[in-house]
Structures are given as structure tokens and as C-alpha cells.
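Shown next, in C-alpha cells, is the structure this report addresses.
Missing here is one protein chain; the remaining ones are kept as they sit in the complex.
Then we have chain A:
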Amino acid sequence: MSEALLRIEGVSKKYGPNTVLNDVSFEIGKGEVVGLLGDNGAGKSTLVKIMSGVVDSTVGDFFWDGQKIDKMNRNVTERLGVETIFQDSALVPQMTITRNIFMGREVTNRFGFMKMKEMDAVAADVLDSVVTIEGIKSPKQLVSSLSGGQAQAVAIARAVHFKRSLLILDEPTSALAVRATEALLGYLTQLKGEGVSSVLVTHNLHHAFQVCDRHIVMNHGKKIMDARREDTSVEELTAAVVEGAVGLARFRQGTF
């Protein structure tokens, strides 16, 4: 059996006396789209920050492709290819699309000067072929002139272009119009074909159910449900997200 891309075991996080994550374990398979669901305060954001290496877990073990990772920090996650796309802070609005795509990974000569023409050409190519985004005239446009959906798509195109292996999308659809959401979800399913794993963090169960292979439901810092799509339903997920473990038990007894 092939190893999971990322496996986390017994992760807990305490902020002072508050336990935000309590003994959470799960796997993200290669090329799998995992939905991370839960109400506000369920611990989703903390989990995202731990997986992307921004904050440390209090306890817990991490395995990447079967190899134990001593510490998940930014350097490690960058090397492994984890990329987190936060809701509205993925791009720098005052910079052009090209500069955003190549931010931190500029194509330069050996003195560190950027090859602008080359970068513009690649960026135009990325916009054309990696993800199709309506209404973008040129990679020289400022990101501030884009809509939320276009900016989101640019961020995803960037991650795919640089062959990231695990994409974590934090509430990507919350600021998007219906059409843009459709495009985004359609795009996530294609990432699987590329062998890119993704974690979709969302409130919207219908969006998650549409594209995710597996659903993980969090409630008060605990994982209360981890089911493949074919083993669950939107109704069951709703019960788990809204009413927590109690609701899930009642749903399974048929009394929800």
C-alpha cells in the first residue's frame, strides 16, 4: 500500500489554558481532495496553520510520504511543496500579476536581476493554459484591478505552475460569485489528475461534497468524522457540522 502524502498523528494545540486542537489524527492521500469542515471555532484554521508550518503544534507527529518530519516549520513546508491559499491575502494587490506569480521565485540572472520579458511571457502562458481566467487582459495588470475570483484563480495557477504537492485552500469560495465558484471547484477536481493533493477548508458543505473525495469534520478541536464521499451524505455532514458528535450519533440512529 502506498504511503499517504501527509499523515498527522495525535496533534494537539494549546493557547495558554485553552485547548484548540485535541488529539487530531488523519491522512491526506496522494492526489486526494480532502474537505476540512466544521463550524467557527472548530479548530480548522489552527489546523491549517499547523499544516502550513506557520504555527507549532503543542504535541503531535507528522509523516510526509512515510518519512517522519521532526518539526513542521515554514522552511520544511516550503521544501515539501505545501502551499496555503488564504481567503483574501494570497496576492499583493499593488503588484502586477506577473510579479505575484513569481513572487519569491523570481526568474533572475546570476546577479539577482529579474528577467521581466521572460517572466511576462511565462505568466501569460500560465494565465492561458494552467487555469482559464475570464477577463484578464494582460499579466502586466495590477492584481488590485482583478475580481476576487480572478485573484483566487491566479493564486491557484501559481501553485500549480510551481508544482506544489499539497494545496491548502482556506475558505476559497466565501468571497466568490457563483460562476467563479463553479470554475474553482471544477479546477480542484483536475488537480487530482496532476497528482496534486488538496485540502479544501470551507463552511459550505455543498461545495465540499461536490468535489471532495473524503470529508473530515471538526468540532470543538476534535475530529468527529472522517468518511469517504461514498460512505456519507450531505445530510450526515450537516448533522455533524451543526450539532457535533451528538448530532452525528443521532443522525446515525435516525433521530436527527
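FYI, contacts are C-beta pairs under 8 Å (C-beta built on N, C-alpha and C of every residue); 3 or more make two chains touch, one makes a residue touch a chain; residues count from 1.
Simple rule for what comes next: contacts and distances are computed from a predicted model.
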Leaving aside the chains you can see, what is the UniProt protein name of the one that's missing? Options: "GLPGLI family protein", "Thiamine pyrophosphate-dependent enzyme", "Pimeloyl-CoA dehydrogenase small subunit" or "ABC transporter permease". "ABC transporter permease"
The listed residue (A:Val20, A:Val55 or A:Leu142) that touches the chain absent from the view is A:Leu142
Write down which of A:Val55, A:Val122 or A:Ala249 is the residue touching the left-out chain. A:Val122
Touch as defined at the start, partner being the missing chain; which of A:Phe26, A:Phe62 or A:Phe86 qualifies? A:Phe86
Taking the full complex into account, what residues of chain A touch the chain not shown? 52, 54, 74-75, 78, 83-86, 89-96, 99, 102-108, 112-116, 118-119, 121-122, 124-138, 140-142, 144-145, 160-163, 179-180, 182-183, 186-187, 189-191, 193-194
